[in-house]
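See structure below.
The complex appears here minus one protein chain, its other protein chains still in place.
Up next is chain A:
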C-alpha cells in the first residue's frame, strides 16, 4: 500500500518535472544563457586589433561611472521613457474607458483592432511617417500655415519633444491592451453600489475604479517604460542631436566592435530597470498595505 502511494507520488513529481522542463529549458537557453554571457563580456576588453581579450577587470564599468555622458544619458532616457509612459497612459486610459463603457460590443472589438493593427507595421516605417508629419515641410506645418495660425514653420523635428511623440505613438498599444482588459473586467455592480452609497463620479473613479484597474495600469506602465528606456530607432530617426538616448550609446559600442563596453552598458541598463521595478513593487506593496488589501 505504502509502495503504491510512494510510486503515485513519484509519478506526480515526474509529471510535474515533465511539465516544467520545457519552459525551464527555453528560459535557460533563450534568456539566462545570453544574459549571463553578456554579463561575462562586460568584464573583458578589446585589444588594438579590436579582438576581444578575456580577462577579469572593471575597466568598462569604471569608464561608465567616471564619465557623466553615460549615466547622464541614462537618466535623460529614463526621463523621456517616463514622459512616454505618462503620455501613453493619459491617452490610453480615457480611450479604453470610452470604448468599454460607451461603445457597443459589436464595434468594440473593431475599434480596439483599429488601434492595435498599425502596430503590425514595421516600427521603421511608422517612425519615418512622423518625419513627414512634423518635418519643416511636413503636413502639420502645411496645415497650420495654410490656416494662417503660424507664419513660419515650427521646428519640431529633431527635438526631445519629437522623440517623445514618436515613442508615445509606438508604445500606445502596449498601454492600451492591459488597460482595456482591466476596465472590461470591471464589475458594474460594484460601481452601482458606490453610486447608491452616494459617491459622485469623481469619487467613484478615484476610490473604486482606479484601485480595481490598477493592476492593468501598472502592467501597461511597466511594459511601456522598460522598452522605451532602451529605445534607439525612434531617437535615431526623430531625435537628431537633441534626442540621443542610452540605446544609441549601446548600439554605437557594439557597432564599434567594442562588445565588452556594449555589454557593460547593457548590464547597467538592466540593473537600473530591475532597481526601478523593485522600487515600484515595494511602493505598490506599501500602498496595498495602507489600503488594507493585505
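Heads up, the rule we're going with is that contacts are C-beta pairs under 8 Å (C-beta built on N, C-alpha and C of every residue); 3 or more make two chains touch, one makes a residue touch a chain; residues count from 1.
Heads up, the rule we're going with is that contacts and distances are computed from a predicted model.
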| item | value |
| --- | --- |
| Missing subunit (named according to UniProt) among the choices "SpoVA protein", "NADH-quinone oxidoreductase subunit I", "Rieske (2Fe-2S) protein" or "Extracellular solute-binding protein" | "Extracellular solute-binding protein" |
| Given A:50, A:107 or A:142, the one touching the chain that is not displayed | A:50 |
| Option touching the unshown chain, where A:203, A:242 or A:282 are the choices | A:242 |
| Of A:61, A:97 or A:257, the one touching the omitted chain in the full complex | A:257 |
| Touching residues on chain A - with respect to the absent chain | 46-51, 67, 69, 72-73, 76, 135-138, 155, 157-158, 160, 236, 240-242, 244, 249, 252, 254-258 |
